[in-house]
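One protein chain is absent from this view; the other protein chains keep their places.
And then subunit A:
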Amino acid sequence: MLRRLLPHPLLTVALALTWLLLVNSVTTGQALVGLLLGWAIPVFTRRFWPDRVRIARPWWLVFFLIKVLWDILVANVAVAALILGGRRFARPAFVPVPLELRTELAISILANTISLTPGTVSAWLSPDRKTLMVHGLRVSDPEALVQEIKTRYERPLIYIFEPPC
């Protein structure tokens, strides 16, 4: 019953926060409108959300986001330097990254993270969702790149979304 009335509690909270940011003011009235929208939208669009999002370790997600933000900053400077100066040092390559993640949301977050961080863009996900093709701007050692992606981003995501249980 509760599941029917409130199919996606996390989405409800996210939508309410989005609403408050959109109207750019925090008042009781706006909070109520936000919560109403946050309740109504998931209920009316429930067919689009077959699986309930489960975040096993929310605090690790916060750490992960901070780490990714820092990496984005570094990535921007590195890519800017590559564009301005060492364009000839660019050594593009496609690198297949074998995935251990299984949930769709986690794979999406990993692909987004890869695209936003140093010199890599996720280019293609194999139909069986077991390989993510990554295009690197400056790849000297493909193995090292795969290892970096797996330890730096995939492992925390497994920890956050798919804890062994």
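By definition in this document, contacts are C-beta pairs under 8 Å (C-beta built on N, C-alpha and C of every residue); 3 or more make two chains touch, one makes a residue touch a chain; residues count from 1.
Definition applied: contacts and distances are computed from a predicted model.
Visitor: Name the absent chain as its UniProt record does, using one of the following: "LLM class flavin-dependent oxidoreductase", "(2Fe-2S)-binding protein", "Na+/H+ antiporter subunit G" or "Ferredoxin".
Guide: "Na+/H+ antiporter subunit G"
Visitor: Taking the entire complex into account, which one of A:Val13, A:Ile55, A:Ile72 or A:Ala144 touches the absent chain?
Guide: Candidates A:Val13, A:Ile55, A:Ile72 or A:Ala144; residue touching the omitted chain: A:Ile72.
Visitor: Given the contact definition stated above, which residue among A:Val13, A:Ile55 or A:Ile83 touches the chain not shown here?
Guide: A:Ile83
Visitor: Considering the whole complex, not just the chains shown, which residues of subunit A touch the missing one?
Guide: Within subunit A, the residues that touch the unshown chain are 18, 21-25, 72-73, 75-77, 79-80, 82-84, 87, 90, 92-94, 96, 111-116, 119, 121-129, 131, 133, 135, 137.
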